[in-house]
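Shown here: the complex without one of its protein chains, the others still in place.
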Amino acid sequence: MSIDTQTAARVAKLARIKVEDDQLPALAQEFSAILGFIEQLNEVDVDGVEPMVSVTPMRLKRRKDGVTDGDRQDKILSNAPDAREGFFAVPKVVE
Amino acid sequence: MSDLNKMTIAAARDALRAGEVTSAELTEACLTAIDGADALGAFVHKTPEIAMERAKAADARLQGREEAPAMCGIPVGIKDLFCTKGVASQAASRILEGFRPEYESTVSQNLADAGAVMLGKLNMDEFAMGSSNETSVYGNAVNPWRAGNSDAGLTPGGSSGGSASAVAADLCLAATGTDTGGSIRQPAAFTGITGIKPTYGRCSRWGIVAFASSLDQAGPMTKDVRDAAIMLQAMCSHDPKDSTSADLPVPDFEAALTGDIKGKTIGIPREYRMDGMPDEIETLWAQGTEMLRDAGAKIVDISLPHTKYALPAYYVIAPAEASSNLARYDGVRYGRRAALSQGDGITEMYEKTRAEGFGAEVQRRVMIGTYVLSAGFYDAYYNRARKVRTLIKKDFEDVFAQGVDAILTPATPSAAFELGKTFDDPVQMYLNDVFTVTVNLAGLPGISVPAGLDAQGLPLGLQLIGRPWEEGDLLNTAYALEQAAGFVAKPAKWW
């Protein structure tokens, strides 16, 4: 499966990783190599096989309703690159 | 005094209780060794004050009336992937520069509760993605072993390269690692130590930076099998904060180490005999088989027909899950945020932050993962890979149902290779995991035991794969193999 630079650019955008234009061809080539490797999976007959959902079948644990967490604004903000007046500050988001 | 860091956990445990040594002395010996070992690139954040504090507390506890747990006073290293409260936890990534968690991972908390002493954080491949510890923001971890007369630096394996290097060089008595596709077992094999990945769900994943949620498991990296049993027991627990954590009691793994494997059935899977497998590996595997037979086990040929599809399936599932797990590293709430130019909005912030913060391999895997999940490809890649995973797991289930107790395979396709060895394409590097990924895909426990040296004097390991939840039994078989192999070699100190 050959990936072109346009696709590589689209994927980089979806993943929110800036890739310079001159790096796109190399990236596309790497993708192609990896996807080529993955293509082997097409050899397997998966007719009627259920996709694995959880490797260790268990009953999903449930919590009782009740406030057991939160109320720690300082700890939530302590690692923030830019925290102001209790908020996380980020560059303007245009809707 | 200066050899205290060379002790095993079991020996130290006895010595501490016999009053022959204190935790403070053990810890100091390790700290001294660490300070002289920067060339190994193993410890990337040293925590000597915390270590001495905990050592003191451990010594007091050992004097107390209550029986102290086995790990009390034992100095260990913690892989940088574990969040340790107030201590840098970066997953060896630039994007987590400066991040100091306000919480402690369950596994490292379990060790702390048992009285273990944290010496510092250990090097690893960035976000646990790698098999050679060459993608770390801290620089390479280096194997304490060297080939023949060569001075060339060798990889300790990855992603838990720093952990493996540290244990092999006696910088600590043991270390924690994590294993998503072989990241405990492969480095253990490359450095001549023991490493076990338990059944998926045995160790809590809470507080461990997530790479691939359905594959990640923490585990101990130790100097021998007994130590692995002791430390694994201390690390395991049911954690209600982790929905994938098994609600099962943790058995006394050490108690299972009788060394008696008479009547056990060991399977030798034919599909693990790969084209171009080096003779030495093949020979070692045969030798290991004989050792187990001599110990009284029954040897049977088995087939795990979907083995060859494990690597491609892994390289769909792991990147896919990773692409989603790593979306939170966006410069908004913690870690590094890129410097922005005039007019940059939120999108530019995301793109620059992640381009600067993630290394090349991480970017590659995140993007591959994004691609295989994207519109139009979900069925062709991700869903198909999950179906193949079901088949891989079923291969093992069938074999266990036929009465096989454990499966013996090589751990790696080669001994440790040179650092800086460039591969033509990324897939070449991925082939390092060929023997180990099946175990993560099937969620089974797997252990690597050092079994011999290659012609250049480099350690080689053998892998045993066990039944789900039967780590005790697996450890016992590994114990028998370890006894038979008699591997006692240690790397010559050059650092």
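In order of appearance the chains are A and B, and numbering begins at 1 in each one.
Everything below uses one rule, namely that a residue touches a chain if its C-beta (ideal position, glycine included) is under 8 Å from a C-beta of that chain, and two chains touch if they have at least 3 such contacts.
What we mean here is this: contacts and distances are computed from a predicted model.
Missing chain, UniProt protein name: "Aspartyl/glutamyl-tRNA(Asn/Gln) amidotransferase subunit B", from among "Aspartyl/glutamyl-tRNA(Asn/Gln) amidotransferase subunit B", "2-oxoglutarate ferredoxin oxidoreductase subunit alpha", "3-isopropylmalate dehydratase large subunit" or "Germination protein". Which of B:Arg185, B:Arg333, B:Arg364 or B:Arg467 touches the hidden chain is settled by the complete complex: it is B:Arg333. Remark: the omitted chain is touched by one listed residue; of B:Phe253, B:Trp285, B:Tyr350 or B:Phe396 this is B:Tyr350. Along subunit B, the points of touch with the absent chain fall at residues 82-83, 89, 91, 96, 99, 101-103, 105, 205-210, 212-214, 240-244, 320-321, 323-324, 326-328, 330, 332-334, 346-347, 350, 370, 373-375, 378, 382. Taking the whole complex into account, subunit A touches the unshown chain at residues 13-14, 16, 53-54, 57-73, 75-77, 82, 84-93, 95.
Operating definition for what follows: only the chains that are shown with their structure count from here on.
By the touch rule above, subunit A contacts subunit B in their complex via residues 3, 7-8, 11-12, 14-19, 27, 30-31, 33-35, 37-44, 46, 49-56, 58, 60-61, 63, 72, 75-76, 78-82, 88, 90-94. The part of subunit B that touches subunit A in the complex is made up of residues 98-102, 199-201, 214, 240, 243-247, 306, 308-309, 311-313, 315-316, 323, 327, 330-337, 340, 344-352, 354-355, 358, 363-364, 366-368, 370-372, 374, 381, 383-391, 393, 425-427, 430, 441-443, 468.
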